[in-house]
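The complex appears here without one of its protein chains, the remainder shown in place.
Entry: chain A
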């Protein structure tokens, strides 16, 4: 279940040699004098292989691979500072509780955890880690509740919240003056949450939801050629005067079915069509091409949002350790939330953590499957403190009552 990825032993040796050389040089070497070992664990659920007819299935190692790449980068930097980094990868089998699975790691003294788990498990894991003073970085769950009423003082989020995603989309729609929206939500709990987030975004950026329709025709986007076509599914949007349909379909059951099948020609955005996302293979600006290439070289596949979010988490830890020359979780938590902390994440503006809910401030990409459409915040929207705070829950709106610890 547990496997250890050593952090570039060759570089570590190099680091030691350097440290030795540094000692001979005298005072300049003081900072290198005590070697520092930083242990990080990545936790996600093991995934059953997808059947072959699933297009673009989630690959094995999703998330863990991003953490692995970031670990190499941390190790390269660490080699110059006599810091070593190690990553343990925990794959939870069905029925394994995350809080149980981390016990042996806590016993080993691991204090830094990154997860790609659903919201409830993320919250339970943060609570289980709290007594040990350990930190958890949520690289998977987009739920706004985790940043709101259910926030935890030891829980950081590198995954964007649903509110950030739908704000990014609504800003774009507002900037384009595509302001008449038909909102179609699926039956899942995530779909309801996505639709709720979009309603709030529409209000915030003056985009009008002219009608809402629930999707009740089943997973037609997954149906194959022999499936029965339902006439209601082709006509449900008839007569609604909308510029665009926003779909809330996190399971990818129907959003792709709607596009090109409506009575009147309608664009589709949301979870399908034009999607707001933290990362996309078409994004190459702001040096992103280098990160894309490094990831492909390491994994022989393209970087996905969860990989990117796990990469950010491990890089944020690395940056804090580099700055602090320490791996104490309390110090890391304080450093990450200080106004001076920033992180280069290949989307232009520097990322940082909001101290009121420990959500990473980051730009959001808007993309269709093979083309990048834009990057939010849109230039039309300003903010008195940081334009990235126009995405997601701002300080005054935050329901998180657990501030800095």
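The working rule: a contact is a pair of C-beta atoms (placed from the backbone, for glycine too) under 8 Å apart; a residue touches a chain by one contact, two chains touch by 3 or more; residues count from 1.
By our rule, contacts and distances are computed from a predicted model.
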item: Hidden subunit of the complex - UniProt protein name among "Putative spermidine/putrescine transport system permease protein", "succinate dehydrogenase", "Na+/H+ antiporter subunit D" or "PQQ-dependent catabolism-associated beta-propeller protein"; value: "PQQ-dependent catabolism-associated beta-propeller protein"
item: Among A:108, A:216 or A:290, the residue in touch with the chain that has been omitted; value: A:290
item: Candidate in contact with the missing chain, chosen from A:193, A:343 or A:393; value: A:343
item: Missing-partner contacts on chain A, residue numbers; value: 11, 14, 18, 21, 28, 73, 76-77, 80-81, 287, 290, 293-294, 297, 319, 322-323, 342-344, 348-350, 382, 386-388
